[in-house]
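A single protein chain has been removed from this complex, and every other one stays in its place.
Note that the chains take the letters A, B and C in the order they are written out, and that residue 1 is the start of every chain.
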Amino acid sequence: MSNETGTPAPRIPRDPQDDYTRAQAALRVDFVAEQTGVRLAHVDKYSFDPSILPGNIENFIGVAQVPIGLAGPLLVNGEHAQGSFYVPMATTEGTLVASYNRGMRLLTECGGVKATVVEQYMQRSPVFIMDDAVKARDLGHWIEANFEAIREVAESTTHAGRLINIGQYAVGPLRNLRFNFTTGDAAGQNMTGKATLAACEWIKAHYPGGAQFMLSGNMDTDKKHSQINMLQTRGKRVVAEAVIRRDILKRLMGVDTVDLFRARQISQAGAFLAGAANNGQHAANGLAAMFIACGQDAADVAESHAGVTYCQLLDNGDYYWSITLTSLIVATYGGGTGLPTQRECLEMLGCYGAGGANKFAEICAAVVLAGDTSLSAAVLHGDWVTSHDQLGRNRK
Amino acid sequence: MSNETGTPAPRIPRDPQDDYTRAQAALRVDFVAEQTGVRLAHVDKYSFDPSILPGNIENFIGVAQVPIGLAGPLLVNGEHAQGSFYVPMATTEGTLVASYNRGMRLLTECGGVKATVVEQYMQRSPVFIMDDAVKARDLGHWIEANFEAIREVAESTTHAGRLINIGQYAVGPLRNLRFNFTTGDAAGQNMTGKATLAACEWIKAHYPGGAQFMLSGNMDTDKKHSQINMLQTRGKRVVAEAVIRRDILKRLMGVDTVDLFRARQISQAGAFLAGAANNGQHAANGLAAMFIACGQDAADVAESHAGVTYCQLLDNGDYYWSITLTSLIVATYGGGTGLPTQRECLEMLGCYGAGGANKFAEICAAVVLAGDTSLSAAVLHGDWVTSHDQLGRNRK
Amino acid sequence: MSNETGTPAPRIPRDPQDDYTRAQAALRVDFVAEQTGVRLAHVDKYSFDPSILPGNIENFIGVAQVPIGLAGPLLVNGEHAQGSFYVPMATTEGTLVASYNRGMRLLTECGGVKATVVEQYMQRSPVFIMDDAVKARDLGHWIEANFEAIREVAESTTHAGRLINIGQYAVGPLRNLRFNFTTGDAAGQNMTGKATLAACEWIKAHYPGGAQFMLSGNMDTDKKHSQINMLQTRGKRVVAEAVIRRDILKRLMGVDTVDLFRARQISQAGAFLAGAANNGQHAANGLAAMFIACGQDAADVAESHAGVTYCQLLDNGDYYWSITLTSLIVATYGGGTGLPTQRECLEMLGCYGAGGANKFAEICAAVVLAGDTSLSAAVLHGDWVTSHDQLGRNRK
Partner (left out) sequence: MSNETGTPAPRIPRDPQDDYTRAQAALRVDFVAEQTGVRLAHVDKYSFDPSILPGNIENFIGVAQVPIGLAGPLLVNGEHAQGSFYVPMATTEGTLVASYNRGMRLLTECGGVKATVVEQYMQRSPVFIMDDAVKARDLGHWIEANFEAIREVAESTTHAGRLINIGQYAVGPLRNLRFNFTTGDAAGQNMTGKATLAACEWIKAHYPGGAQFMLSGNMDTDKKHSQINMLQTRGKRVVAEAVIRRDILKRLMGVDTVDLFRARQISQAGAFLAGAANNGQHAANGLAAMFIACGQDAADVAESHAGVTYCQLLDNGDYYWSITLTSLIVATYGGGTGLPTQRECLEMLGCYGAGGANKFAEICAAVVLAGDTSLSAAVLHGDWVTSHDQLGRNRK
């Protein structure tokens, strides 16, 4: 709601000493009422003390209450996630939970989902700006030669972070670097930012002749989908795979694996032509719902929803289906994971705290696979199977 | 948490007659406790009656409480959004609200943000599967020739939806269609799905010789970033633009517009090389926070975060900055917008209900611009300005 | 070869009155000898009079002699190309002709290739630069409303060109336009450039308040691969499709269609992840060879090699294979098509001159399909078939 006078709108009240109290929140709720005429009667209902919030929010006024539905059981045969899981999904999109639930049933009856983290890196991508391309290349070689020293400096700033390698991407007089870290159970954006800054300052100080940098040259690519993230991994690269039995698919969803595989050829062509971030169905749906429930950074859906679906129809008519999420950014420690409802949801999955991140990543990927099978079957069932001449069947 | 015995994990309790009650939710909370050992003590605190939830969630167990911070005022000179706004942002990422707040102050002091919806379409992309490419092309021509009839059939299923045009994308024997609708104040995925299905059934029934289709050939591309969405618009194409005054930027953020513009050349090159969905900074952060607060579909961050930044340094040293969000999917009606906290947040912005969607879209874009200016300045301030020889300054 | 003195290197001799003679060419050959020490003894052997060259080259010194190999027969069942063709391919890459020849034999024995031009557009993409996004959108609407007048102005500059539609792509205060023309048997880049310029000048003169433009905003995208070209067609969108018989493939190439289809799943995933311009094999090889032989613009390989492969394994084990070249830029009139060797090669295919462009496009696509089948089989035959446990066969 706008103010109508010419005077500048007032600043939001804030107590620099002690802003994380119910009283301060209430003050701002009053302020909202004054400025907008809207009395927040639900936003200000929350079941925790605001004193837990530093590091999570500023100018706290209350909470969004996002409904959580329960889906499952989903049988996962992961390296870290093993057994049947009941998955909390926070969403306001009707049928989402039901559809994922249906896919979980299918996969569980088919023996469950294999899930695996195959690679993991969090990164910060500074850029060094040199006078010309030769000088930039020279710097690049020097950085390679001094990797161990750089690694030590970077790692000195963090307990959990390990600098694994530094990718280099040359553009004109610029040397874009991609510092790839492992970050334990944290997502690690801040940890890697701090470590990379220290490393860059060290390079700047020690490189003969000096070197200018910016901490990000936009190749991270933080909170953004990108092909480089798909190729080089951002967060965790996780694979979920299952063999869908022909009889069970038919019984539960009314479609044939043969038709599903034919449809896959079509949707692969469509995704390729569209320049899509994922040639599967709707990974973002399951991920966003789990992210909100479990205290992940929902902005990371931008990166996390990217993926590659790879399938094969087996000789016996069963259907091997895999989804590789290339840039899944999750954490079970830090960020929003310790907030009350968020922590409870992680605990439901046995994923809260140290050691939980890979397990949680495996469950996420398995959930995505469940959702993709369910939606694919639904799209197909709508028309194709009931029609008489199906794709390719009668092609001459 | 997994079960350890060989018996299948039990199904989630559900009452097909009346599942949207506190009792049913409590039953499932008990079930969670039994199955996982976790007693949900915060998730089950919510301030509304579950009877409002049909159409938003299944197997309801409670809510995620996501902290909301207040940012603003942000002065917007839009076509629909006019005045100073206080923006609710739901996030668990510390500094996010503070950083956006800082950008809002900058833009407001510089005279505010122009914001405009320049195009809007929601779509469903069915694919027709023909015997060969000639037959697919013939069908395509027939669809063009019969557009009016198809439009009538499609629009007969909806009050708000209008079929504007049908894009065609030929691949082999396939004819991918992109039915582009306007959808009023709803995001419109379901509306367009239903209307497109009716249209496709009509085509199938009336096309001489018949025609097979799938309702989606993966060119929508629903819940997925894609280049086609950037090019052809999905949801709303919104531009936010501002002229940042050199003196104000320096005073508030300590950086010079000239340096900011130089840095922009670098981050544009980085984004282009990375194959990024957005050559700006972190649109996803602001959007995810507003989406969760305001009852939008958080999965649509996947599409919505895409954008193109276009800037010019003006002769007087001020800095023209625009961000074009090409695929912003928002609604002020339907979906999660009517839930209690979500509705309150939309109301704070004066956007709830009919007529609010374009206004909300303009505010979203303005918020994104605020966040991008703030982060860009922060990245730059870290090193560049303090150093003696800056990029290009001394280049010979 | 460089000169070593400090004096500037001399300008190339040129006779502004009459530069297209053997004498002038010889003068420059002497100049080359003086400046570089290299006497061009083969370059200066050409079988035609340089007087034919205006419009094709400046500063003529002789010719590159590129070896042409003959491939075929290739049976094409196109709309314009019908019958068996012997294809001239100019290349210096050994085995290229042999490999394409092998694929042609396969396809011909399988009954030939269906080939069809399903869409065609050549474009120029000017950009109008307005004060803000609202003004840019207003201009866009005005252009839509005045399309007929704009079309007339554009078409007044050309005999063959027809303006079909104008795509609009909004970015900030910019309005990128894509003027889509049909251009008869010419590739049409210059024709569309001239027509678009006239149209833009008209818009600039007639739009109330005026409007600035650049003739290209880089969305054409001339001589560059791009996703927009794949989506919206540049040049001709051509499909070649064939059903490969299982027995014939096995006999001629030693591989099974079932294995070939399994391999396709892998190469589709690879191309998608790589962000490739084509999920097939090596379209550029066949196209470059035909382009050089037949007087096409070899730089257009950049755009022309893009494509989408779509396949299905049929119930009887035969293999339906299609390739859709989305941006094939070819001509049978103008440009290099009238030069002696180039014209002979077009004539061999019965494509020279008016009416030949679609026929030539169909043959190009059929040739690409031949090359892709041959290489795919070769890759597969290398290892897979001879091994005992093949992909997916024994998956449990």
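Basically, contacts are C-beta pairs under 8 Å (C-beta built on N, C-alpha and C of every residue); 3 or more make two chains touch, one makes a residue touch a chain.
Bear in mind that the values here come from a model prediction, so they are computed numbers and not experimental data.
Chemist: Hey, which of C:289, C:357 or C:370 is the one touching the hidden chain?
Modeler: Considering all chains, including the one not shown, the answer is C:289.
Chemist: Taking the full complex into account, find the residue in C:176, C:233, C:358 or C:374 that is in contact with the omitted chain.
Modeler: If we include the chain that is not displayed, C:176 is the one touching it.
Chemist: Name, in rising order, the residues on chain B that touch the hidden chain in the full complex.
Modeler: Given the touch definition above, chain B has residues 227, 230-231, 243, 262, 265-266, 268-269, 271-275, 279, 308-315, 320, 326, 391-393, 395-396 touching the missing chain.
Chemist: For chain A, which positions touch the chain that isn't shown here?
Modeler: 79, 114, 116, 118-119, 132-134, 136-137, 140, 169-174, 227-228, 231, 237, 239, 241, 275, 308, 310, 322-324
Please note the rule applied: only the chains that are shown with their structure count from here on.
Chemist: Quick one: do these chains touch in a line, a ring, a star, all-to-all (complete), or other?
Modeler: complete
Chemist: Quick one: report the Å distance separating chain A from chain B, using the average Cα coordinate of each chain.
Modeler: From the centre of chain A to the centre of chain B is 16 Å.
Chemist: Could you put a whole-Å number on the gap between the CA centroids of chain B and chain C?
Modeler: 37
Chemist: Provide the list of chain B residues touching at least two other chains, using ranges where the numbers run on.
Modeler: Residue numbers touching two or more other chains: 169, 171-172, 174, 227-228, 275.
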